[in-house]
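Note that one protein chain is taken out, while the other chains of the complex remain in position.
Which chain is which? They are A, B and C, in the order written, and residues in each are numbered from 1.
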């Protein structure tokens, strides 16, 4: 019998470990971005990689996001597997054209001849007191773009597993890292074999019977907290962590909502035109006759991300989620 | 009694007239973009403006979309009212950062001190046999960005009225021009007084009782055609032309759906993460107990825009709309 | 030693100890475009080369006229002709080895053909049966690129990747004068210089970006002067002189191959046709301006030299003409056949594996097509 050293690790460390293992196992993997080399990234996710693999495998690039992603496209054309870091969500916008016009379409443009196995790591979301342009939740842009996968972890273990799977994917993945979970900790054994699951599977984080909270990334812990608090009100909430926004796991989501008959979608991104609309519409299309109430949404307000001192009023919190659950027309049905 | 000369005009001509009248009435209006001056734009919308107002009022810029929109921001800061032309939908992507990080937020960043009365004209949509990157429907990106208005005309008269209203707006407007309607014609008298209505009002283009088709821009004529064809099947369809995606006219849309009890959202943009999800979700939130069936969506497939010879299979057409109407669970209810 | 280490670490020193990191002088272009044809140096050019270039130029010109004719017959949605610019198109293809990569812009179908691509497949994008008509890895040639300047960073990344792998591969990227205004041009050249990537950038300055003349595009002494700002050599060449372009590109390719880093080449030329068949050039430029360039036509320049040296005999002329006509006839004939397309292809290459959603949508389209086929059958 062997004992495995299970130590608490942060999400940031798990991500770093995923990059390390990918670099070690596959010589075509290259990490690149602003400050990812010597400094180890502003969130220290790439700490130690340049020292271990050299700065040709983990490269400090010039400060130009379109250039970073654009050169990554060329590297992928030559058979490499670039993992690009965008320093913050809003600083991925200069790379928008490369992402939309090339990365997402290159496989399709060339009838499969030029796949784009590029992972674009984007720290996203708020709650860390960041000044403007440092807290955007821009997943709606990526979701609306065919050809991209959009993936986001909510746990330490998923941070590792999903990033490995993203790097292994032969398609481009926008890998959204919830900034405020970088320092979240969990017991996690980096040396135990880590199963790399295929992308596109949601997971039920908490089983429940009264209603389903559908969420992802930074809002998963908030929803779990809300589910605990809801017990006092007599609600037994199920929490689904989507993990992958594209491809979308209709099966897991619809199965849960059919079971519970009620659903609330929760995310930080602004509500109007945000991911919640798509998710609510899909659920309604699939579960209409199982629904006791319309699928509701708890999201960021339809405003530019607020300054640090006001962000708590913007972010979906436990109370706002419970308010929505209360509006699920309990009088009406089962 | 005066007779007004009502002559057929194309949507392109009405847009050009709107620009002309705005330039004539307001010395702070400036038109700028690639080829908008001497050439009059690749769609000839700005034809004659440089000759009439000089090339400082209608300016051929260098070929750089971020630069065009970025300099327009500076011009707006100084009190001008720039009207920017992006040559094609996908060529607006290089300007994405300026649009998202500055244009949409400047008023909010500065507590109202620096409004951005900028109109960004973007020819959009397919159906004209354009090669790749010339037929995108990118409205989902703009809808998901607080601070922007998103407006799109479907008729010749609206092309004039909505563009005038957009230019008059003190907020930035992404003005989406349906490419394949540029040559659509209608009886229209450019010399009669043109009422400039406030933005944000949808309009019922065709009254009906069986179900509501909710649509905008290039899909409006298709939906009207479908409504005519539906009569043969015994369906009397109402058609709502949204005209403004942001702000969204919940009142008109919800009132229609409450009346008919059934709705299909129709647009060219890809379905997943497209405008239809938001629209369907909003309707369901507001009209749940009036709905006899889930709100359905007919949209472009979740694929990069196809090459010209295949585009007809991608675009929502009359048959696909009628198929969706047929799936509105007629057996179930009224 | 890694690529980065080779560069030597920059250590900022206080200005008293400051010095320019590279000598700018050798990076600056000459004051006038480099020319060979029509100068004394022309007599040194090998007859074989002149004859080869002549054949390619004539064939290239014929390709342009034939493709333009196909637009009139509705067989091609649109064609951006490179008439007048054939010297650049041909030289770009000839300057490279088979193992090198070419990154053409949307106007460069001719360069693709000169590189060996089937003239019909080069037109796939413009005919509209798919976005790209060839496997880029087979021809080591990126897809013809519509969004201007965006393929330049790709060229840099590919060249960098090849160098990291130790492969002897150079990437040559083509762009127009207008495209140099885009941010991607700037970022690509900067990355190339910092990484010392084996890349060559060929700007065809044909005087216009659709209707916009160069004076509204830049105030620079020349576009080649931009090179010094990236720390790479800038070269200015007469873009209608095929010998000169080939020589300058050849030198740049050689330098790149030998680890000397990237070069920016500006070829001064002129777009003789309208922007595309859909454009009306008379709206923005006088005919006299076009006429002034006729005497400096790239085919003519070579023919003059061949004639002067008595090399343009009837046999060569006929062979060249026949070759060009045969290519045109074949192109015409094959372009007159409707391509057979499978609408289900719409769903095949979006991802490596079809998502559930795409499978559902494919099933929907298949059902629609079957219903359509049934109706068609019933109609018959």
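The rule is simple: a residue touches a chain if its C-beta (ideal position, glycine included) is under 8 Å from a C-beta of that chain, and two chains touch if they have at least 3 such contacts.
What you see is a predicted model; the values in this text were computed from it and never measured.
Participant: Which chains here would be touched by the one that got left out?
Facilitator: A, B, C
Participant: Using the document's definition of touch, tell me which of C:142, C:228 or C:350 contacts the absent chain.
Facilitator: In the complete complex, the chain left out is touched by residue C:228.
Participant: Out of C:184, C:247 or C:279, which touches the unshown chain?
Facilitator: Answering carefully, the residue with contact to the hidden chain is C:184.
Participant: Which parts of subunit A are in contact with the chain that was left out?
Facilitator: Those residues of subunit A that touch the unshown chain are 34-35, 37-40, 42, 60-67, 90-91, 93-94, 129-134, 272, 301-304, 306-310, 313-314, 319-320, 323.
Participant: Please output the residues of subunit B touching the missing chain, sorted low to high.
Facilitator: Residues of subunit B in contact with the hidden chain: 54-56, 59, 61-62, 64, 66-67, 69-80, 94, 97-98, 101-102, 105-115, 146-147, 149, 169-171, 200, 246-248, 250-251.
Participant: Touching the absent chain: which residues on subunit C qualify?
Facilitator: Those residues of subunit C that touch the unshown chain are 4, 7-16, 18-24, 27-28, 31-33, 35, 38, 181-187, 190, 193-194, 196, 206-208, 213-222, 225-232, 238-241, 261, 268, 270, 289, 292-293, 295-296.
The rule is short, and it goes like this: only the chains that are shown with their structure count from here on.
Participant: Please indicate which chain is farthest from subunit B, where distance is taken between mean Cα coordinates of the chains.
Facilitator: Looking at centroid distances, C is the chain farthest away.
Participant: What whole-Å value do you get for the distance between subunit A and subunit C if each is reduced to the mean of its CA atoms?
Facilitator: Centre-to-centre distance between subunit A and subunit C: 39 Å.
Participant: What residues in subunit A touch two or more of the other chains?
Facilitator: 94, 97, 101, 105, 108-109, 146-147, 246, 248
Participant: Could you list which residues of subunit C touch at least two other chains?
Facilitator: 130-131, 147, 183-184, 345, 350, 355, 357 - these are the residues of subunit C that touch more than one other chain.
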